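Of the protein chains in this complex, all but one are displayed in their positions.
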Amino acid sequence: MSESRRDGPATGGSTPADSGATPPGFTRSEMMIVAAARELAGQRVCFVGVGLPNIAVNLARLTVAPELELVYESGAFGAKPARLPLSIGDPTIVTGATAAVSMFELFSFYLQGGLVDVGFLGAAQIDRFGNINSTVIGDYEHPKTRLPGSGGACEIAINARQVFVIMRQSRRSFVDRIDFRTSPGNLGGAEAAARTRREEGWLGSGPSVVVTDLGIYHFDETGEMRLDSIHPGATLEQVRDTIGWQPKVADPLPATLAPTSEELRLIREELDPEGAYTK
Amino acid sequence: MSESRRDGPATGGSTPADSGATPPGFTRSEMMIVAAARELAGQRVCFVGVGLPNIAVNLARLTVAPELELVYESGAFGAKPARLPLSIGDPTIVTGATAAVSMFELFSFYLQGGLVDVGFLGAAQIDRFGNINSTVIGDYEHPKTRLPGSGGACEIAINARQVFVIMRQSRRSFVDRIDFRTSPGNLGGAEAAARTRREEGWLGSGPSVVVTDLGIYHFDETGEMRLDSIHPGATLEQVRDTIGWQPKVADPLPATLAPTSEELRLIREELDPEGAYTK
Amino acid sequence: MVAAGTARKLVFSWLGNPGVGGLHAIRRRVEDTNPAPLELEEYSHFGMVGRYTAGASNLPFFPLRSYFETDLPKVNPLIRPIRSPYGDETVYAVPPLKPDVTVVHAQRADADGNTQMWGLLGCQKEAAFAAERVIVVVEDLVDEAVIRADPNRTVIPGLIVDAVVVEPWGAHPSYVQGAYDRDNRFYRDWEAISRDAATTAAWLDEWVYGVSGRAEYMEKLGAERVNSLRPSGSAPSGSVDYGVYE
Partner (left out) sequence: MVAAGTARKLVFSWLGNPGVGGLHAIRRRVEDTNPAPLELEEYSHFGMVGRYTAGASNLPFFPLRSYFETDLPKVNPLIRPIRSPYGDETVYAVPPLKPDVTVVHAQRADADGNTQMWGLLGCQKEAAFAAERVIVVVEDLVDEAVIRADPNRTVIPGLIVDAVVVEPWGAHPSYVQGAYDRDNRFYRDWEAISRDAATTAAWLDEWVYGVSGRAEYMEKLGAERVNSLRPSGSAPSGSVDYGVYE
């Protein structure tokens, strides 16, 4: 992640708004997507998950990261989709791409081979150390909610050089204890995680950013999430109400720069005219 | 191997000639190539080794086995070479082939996956049980002659459903003990070989025919080579003089049918006009 | 098949309506065992790719760097650690998967089943080589000469194909690169249809049991909708030269 980008909001942003209302002009989902896209500045190869990562990464390609090479687990490298694909299995991913390869090749040579800089994931549950659940809510054998499962998320978390997460925060999603560990984050803390990664020969250094509808989190030296930027219109109270633990908060806490009119235009007119991601 | 083919020479052949001279009209090499090609009648998928197998298999495709699918370890399946390739890395193998694939795919899915009916090999040394050496003559560390090595021969012998061998016989090549086992045949005998193949999960059932410039050998129930047909012009004395053990000989011993004029025409005019294989 | 109750067990790595949401018919069977429980054997994507690769290669296992420090090996005892014979490193292994039948959809095949595809390849090749039987469904049946003109484009050789079904639009509501688009409306509609067992059953009655085959199904979809799925233009690959070597 580029430092200038990371410092951007701190120097250029306004102070957090007191009101919990969404400011006029953009939605919380739009702010989340824009914030996530900006985090990709300076990155080269990004493995794109289904759902919110898909629109964030495509926005980044059109704005802060024109050189970004998009990898879709379905088997495309260097994709330049002419429209936002709803699914990661979509013909627009292939037409005009640099390479269309088998999933064996994609997972073996690109991901496991260490060529992916950022794995960009969504999730149903996350804990303070960035461990992720996308498998079940409740007990595995008799789940309350059966979720889609790993897809490629398990190996992306282990083999991508770093992991970005984008998800809406709530008491059900930001939990003290995830019900199932689908993708490892910083395990029980930074020190143990670093040792495990070294001993088990992981290429990845784990999660580095979580972008939600309320703010942007990075991971501190203990391996725990810390709120480093709060979105315009969001309050600390809202943040605390939607997290199942006492979150660490940067001090001072800058406000995320609001979406620019160009970022909003790209989302609304080019990427998601039907509002599938931004409702 | 088709039974009619196998019995062919016995019913239709002449008795062995007394004279050791090559009969007029064809060379020993031509007889060897023709005999080897005929053994391929009824086969579907043949993995073609470099050298003599290459011309024998291509002759078979033009005569007794028009449906034969040629697999070249360099990565071609269903090759229809418009000329005889000198090497297995030759563009004529690809133009007009059914598929051109990576060596990973060829060795993994086609060979190891069990789709190859016949692996057709040449060799420098062979013993009575069909074990093959194509690595060194003499000691491995300080060889008298350093040979090319396995190439694909090692895994072909293990994974092809059966193995055909074509080689000129001599005291140096048909030996009591090979100097190095590059490709396993019937090991120390049929019974032990069958047990080993079962226990180690081999797909192949080992060598089934050896064609030389003097005759055709199959393997009997003990797993040992037996001379089942002698080429016109060759004598039993010549056979025994060029084998490093007391060879088993079928009784009665039929003579191999001489090459037909069409077989000779194909070799001389279409496959090997420069005589690279038939000198 | 899950909704219709004909599937007993799923071996899988992802269960979703891509880009839309969950799969309610599966959720009903897993969460409520309605109408019957559904057995699950769960991997990640790479795990499934490895399973097909081992199946196609006749290997007893396939090694991969995944599953470290996750709960997947705990709920699936077939995901097992394996130690490298070089150094003391341990990775995970998955067992071979050899489907009874693999069905592949492709752009074209010849009468012998030699099949070519372009676009996303997934793990269709590995799944085909791993299978006991292979059925290829194609948009176009072509002459053998078309296949042999571009041997690097061949993904599945006729050698392993048991049947070729010529069924244009056979992949709907999914897509075929260059032929038609993904029918996103279908996936979005499915979200509402599949939420309820009764509406799901009604849909099956109308669209599966109620049509004689693919042709009637496409006719029922209507020409306007079908035509809207055609690509807006062509994007030719261009031709390369293999050369004549005689």
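Each chain carries a letter (A, B and C) given by its place in the written order, and its residues are counted from 1.
The rule is short, and it goes like this: a residue touches a chain if its C-beta (ideal position, glycine included) is under 8 Å from a C-beta of that chain, and two chains touch if they have at least 3 such contacts.
Quick caveat, the model's predicted, so the values are computed rather than measured.
Of the chains displayed, those contacted by the omitted chain across the entire assembly are A, B, C.
Note that of A:Val45, A:Ile88, A:Met103 or A:Val211, the residue touching the chain absent from this view is A:Val45.
From the options B:Leu62, B:Cys154, B:Ala194 or B:Leu236, the residue with contact to the unseen chain in the full assembly is B:Cys154. Touching the missing chain, out of A:Gly114, A:Gly138, A:Gly188 or A:Gly275, is residue A:Gly114.
For chain A, the residues in touch with the chain missing from this view are 44-45, 69, 76-78, 80, 82-83, 90-92, 94-101, 105, 108-109, 112-115, 159, 201, 203. By the touch criterion stated above, the residues of chain B touching the omitted chain are 50-51, 54, 73-76, 85-91, 93-96, 100-104, 107, 111-112, 135, 140, 143-155, 158-159, 180-184, 187, 196, 200-203, 276.
Take chain C: the residues that touch the chain left off the picture are 58-65, 78, 80-82, 84-87, 89, 91, 93, 95, 107, 118-119, 121, 146, 149-150, 152-153, 177-179, 181, 231-246.
Basically, only the chains that are shown with their structure count from here on.
Among the remaining chains, not one touches chain A and also chain C.
With centres taken as mean CA coordinates, the chain nearest to the overall protein centre is C. This structure's chain pair with the greatest number of C-beta contacts is A-C.
Averaged C-alpha coordinates give centres for chain A and chain C that are 27 Å from one another.
Of all residues in chain C, those touching 2 or more other chains are 53, 125-126, listed in ascending order.
Within chain B, not a single residue touches two or more of the remaining chains.
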